[in-house]
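A single structure is presented below for examination.
With one protein chain withheld, the remaining protein chains of the complex are depicted in position.
Chain IDs A, B and C follow the sequence of writing; residue 1 opens each chain.
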Amino acid sequence: MGSLREPGSHRAAGVVDDDALVAAMVRVEVAWMRVLGASNEQVAPEVVLDPAEVERAGNPVLPLVKSLRAAFGGNVHRGLTSQDVLDTAMMLLARDALTTIVEDLGSLADSLAGLASAHRGSVMAGRTLTQYAVPVTFGLKAAQWLTGVLDARYAVSTVDLPVQCGGAAGTLALAGELVADPVDAARAFADQLGLVAPGISWHTRRTPVTRLGDALVETCDALGHLASDVLLLARPEVAELREPSGGASSTMPHKRNPVLSVLVRSASLQAPQLGAQLHICAADSQDERSPGAWHAEWPAFRRLLELTLTASSQAAELVAGLEVDADAMRRRAESAAGDLLSERGSSGDPASYVGASDALIDAALARWKSRG
Amino acid sequence: MGSLREPGSHRAAGVVDDDALVAAMVRVEVAWMRVLGASNEQVAPEVVLDPAEVERAGNPVLPLVKSLRAAFGGNVHRGLTSQDVLDTAMMLLARDALTTIVEDLGSLADSLAGLASAHRGSVMAGRTLTQYAVPVTFGLKAAQWLTGVLDARYAVSTVDLPVQCGGAAGTLALAGELVADPVDAARAFADQLGLVAPGISWHTRRTPVTRLGDALVETCDALGHLASDVLLLARPEVAELREPSGGASSTMPHKRNPVLSVLVRSASLQAPQLGAQLHICAADSQDERSPGAWHAEWPAFRRLLELTLTASSQAAELVAGLEVDADAMRRRAESAAGDLLSERGSSGDPASYVGASDALIDAALARWKSRG
Amino acid sequence: MGSLREPGSHRAAGVVDDDALVAAMVRVEVAWMRVLGASNEQVAPEVVLDPAEVERAGNPVLPLVKSLRAAFGGNVHRGLTSQDVLDTAMMLLARDALTTIVEDLGSLADSLAGLASAHRGSVMAGRTLTQYAVPVTFGLKAAQWLTGVLDARYAVSTVDLPVQCGGAAGTLALAGELVADPVDAARAFADQLGLVAPGISWHTRRTPVTRLGDALVETCDALGHLASDVLLLARPEVAELREPSGGASSTMPHKRNPVLSVLVRSASLQAPQLGAQLHICAADSQDERSPGAWHAEWPAFRRLLELTLTASSQAAELVAGLEVDADAMRRRAESAAGDLLSERGSSGDPASYVGASDALIDAALARWKSRG
Partner (left out) sequence: MGSLREPGSHRAAGVVDDDALVAAMVRVEVAWMRVLGASNEQVAPEVVLDPAEVERAGNPVLPLVKSLRAAFGGNVHRGLTSQDVLDTAMMLLARDALTTIVEDLGSLADSLAGLASAHRGSVMAGRTLTQYAVPVTFGLKAAQWLTGVLDARYAVSTVDLPVQCGGAAGTLALAGELVADPVDAARAFADQLGLVAPGISWHTRRTPVTRLGDALVETCDALGHLASDVLLLARPEVAELREPSGGASSTMPHKRNPVLSVLVRSASLQAPQLGAQLHICAADSQDERSPGAWHAEWPAFRRLLELTLTASSQAAELVAGLEVDADAMRRRAESAAGDLLSERGSSGDPASYVGASDALIDAALARWKSRG
């Protein structure tokens, strides 16, 4: 159910929305019941949360627990605190989102590796500070984009997603009344959910959230870089690249707007503020659980996941169908050869002055092959 | 349909969501048809937009126009560009949102004026850099909050909301083929919708958006300041204020969480990033219409309106029912009199050293009475 | 003494740096002494502040007061608090900075008005979402930039710069022991310094700071928009504009980098975060004076003034010498006429389809003439 003001967000449907969150919170509560030894075989009830009740509680967990207790009995949630449930559920959503993001980045990397390899010989004008510099090849440009995408994929693949399990103030005190070893129970809880064991709780130490956020922003950075370059090279005055299928205009029949690049660039302009939001919340953490800093994380966290999901998918589609006009590239390089070769101080074929481009492409492809 | 991760956002329901946007876009297209002289008496059709089509077009206007043309004929939208419609529709949403925000700030100001007046004599400890400073009165503190709210109300009341009307590249060229005086038509368009006439188009000159954004952030700043103070004074160790009705805890029966203050503070921690987002988009404007910078505005714009709507309503409710323990304030001031009067260098009743507090309260109340 | 990592910041030398701050703080203390009736005829001493002492005090005022008391006696600063002095001094720096910024924006506006007028007939390709749209004129583009600059000049010209005068906790309590009417004394203080009278203190109600910040960011937005357009149009593939004198390259003799545009665009990418910083501080205000939120304002405030000073001056220089290749514009428009006229559905001279461009230019020029 993508918003009209977030074009493409239907690509992220079902992963991080409210229904997914409720389902994840139910999973969390059920996992904890299992840890406590309640052999619950019943199916979880349909949970519908009343927004006014959510507001009165300050978060959706209390109303959820009320629903679940009606079905499963009063032991639901015993030993946990709201934040344990919501933080853990958000990590479950993050895991699902990251799985898809990593896949999309993988497919994007494959396309880019293909371009890097196919266009080793496609000489083109290098441009710095908007002006002609020395020649490059489109293969090298693709290898640059590829390296950014591999960096991002590494970042999102290696981020830790821990359960949150501390009880009311991070001491596991009530859990300690219910099980022999509450630290062990926290570990079992993590195992149940396939998440990382928490160690000490992170109620007010938000590294797991900010590191995830940083990795997502890094991903959008890499995609934005790529999209910005495509937007420039697809301008009609340059016309060296073209989007697979452009968007129509509401008024001009000839137009073919580079919609995917536009939307990916748009995402990359939004991600940094969302990442900063998470850091502000982390810095403002107080007490055993924060009055406001925690709550201010939620929309940014959701939106950053959704945005990165959408942009990764759009970028993969964009590059898979990218039309490269290697002839136009070469023609421009040749006509600008005077400038492009001024550094060398001698004229000639721009393709003869691309330096170590091939070796650099090889290095990028080797990293790609090793799944780095 | 408030999101579970934005508690209280149901307070903004129907004002800035997708349905409201579609309705506003339809109003915009119909107003333009009237300007063009099409005496349209038909009721606008139910419009349901397909997210995939929205993405392909890069914005929701093209699919909307398709629907409307099926109902109204091919003249719908002639002379406008997508951005004319979406920008103008967002200004219509903004107007509705601002109307409610101004009302809520007015009601909040009334409550604060009541507190300022009633608590002129309620001496309390002044605190600076967390430590006791000199005495103040709770009336003065309320007058400070009031002044911030009046500043904000002034800002949101005076911001201009223009139509956008430029056609494909801001020249009104196609409109000029359809009407005698396209600049006049743009004015008539504004009149139809009760918005300000645009002058030159603002497709890539985003002052109308950023000024609105700045006014909303200023509002959240003022509310956040108030909420931060309430959170401190409602701590059990201080216990000079109390929220009207606190939120329950999922695990601790005694707890009464200051939920409204927490959520208002949370909003104030989010607004600055949203405002910065709008400015980044403004700064990155390019060409006659921007590739990405425009699109990156939409979610921030929507969210900032929703957040301010919600926080204004929550703050009004919070202050309307705020419990003030003037005795506790006085007891603390008296017991800390040694510190509070150290500046004066003589001991005595803290109430005798509140300086010009009354005159300052009067000035704030006078401004409030003049609806400033 | 411009930093090497802030090229052009020497243009702001002496306006907002540490020496200017110390001089402003001395002026503030002296003005207050006059208000208190101390007929001080002595020249203020040379003040050198020890950074370690500044840190121990948490701000530069306490060490300054120590120096001044050695020269002027113990009455210096009586009735004020550190924040009164520092906030007021920053407003003095802001006034000096704004004076220059308004002048530079005025000179920039004059240049832009000249371009708008001279290039009414310079038809060029309109570009939206990077692709050819309908024709525009370069005069209209200049009028768009002009309108943004006039918006900004209006914003920076109309912002209020109040003194801060509240004493230890905003009550003017100690001042009330020294003068008959401390509120009147605050007004006299403002008069002495040529600043606006404060009304209630704004120690934790930071509207004066954030409104100034917003106006500065708006200015950088307008300049960034202009610079982004110049950067695009000065690309060698487009070659419709050229900077007056480009920067050399460290390695390529032919290069002429559009350095001024690059630096102005760089400024516009920085300002939004600085503005957000001020709002975060405003939102986090607490107590009678804030523990940290106030301090976090200082570098952002200084930097935002310096950045806007620098960028305004650079932009004025850039536009004053901008080389416009109207022939290149027309050649491109003619060669792309098929696309540019597709909306109209008939071919011909692009110059015949620029709509209301002239009227829109006239409106912008009329506003410029009225000094709006």
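The rule is short, and it goes like this: a residue touches a chain if its C-beta (ideal position, glycine included) is under 8 Å from a C-beta of that chain, and two chains touch if they have at least 3 such contacts.
Quantities reported herein were computed from a predicted structural model and do not represent experimental measurements.
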Residue among A:P45, A:G73, A:G199 or A:G321 touching the omitted chain: A:G199
Touch with the omitted chain, as defined above, among A:A13, A:A44, A:A71 or A:L129: A:L129
Absent-chain contact - pick from C:N75, C:Q192 or C:S266: C:S266
Of A:D50, A:E177, A:D191 or A:D349, the residue in touch with the unshown chain: A:E177
Interface residues of chain A (partner: the chain not displayed): 58, 81, 126-130, 133-136, 140, 143-144, 147-148, 151, 167-177, 182-183, 199-201, 204-207, 210-211, 214, 217-218, 220-222, 224-225, 228-229, 232, 268-269, 271-273, 275-277, 279-280, 282-291, 343-344, 353-357, 359-360, 363-364, 367
Touch residues of chain B, complete complex, unshown partner: 127-134, 231-232, 234-238, 246-247, 249, 251-259, 262, 276, 280, 284, 332, 336, 338-339, 342-343, 345
Missing-chain contacts mapped onto chain C: 1-10, 18, 21-22, 49, 51-52, 54-62, 65, 77, 80-82, 85, 167-168, 174, 227, 231, 247-252, 257-259, 261-270, 273-274, 276-277, 280-281, 284, 291-293, 295-296, 298-303
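In the analysis below, only the chains that are shown with their structure count from here on.
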Numbering shared by both copies at the chain C-chain A contact, with half separating same from different: same
For chain A paired with chain B, centre-to-centre distance based on mean C-alpha positions, whole Å: 29
Chain centre separation (chain A, chain C; CA means) in Å: 35
Shared interface positions of chain B, touching two or more other chains: 58, 81, 167-168, 174, 268-269, 273, 276-277, 280, 284, 291
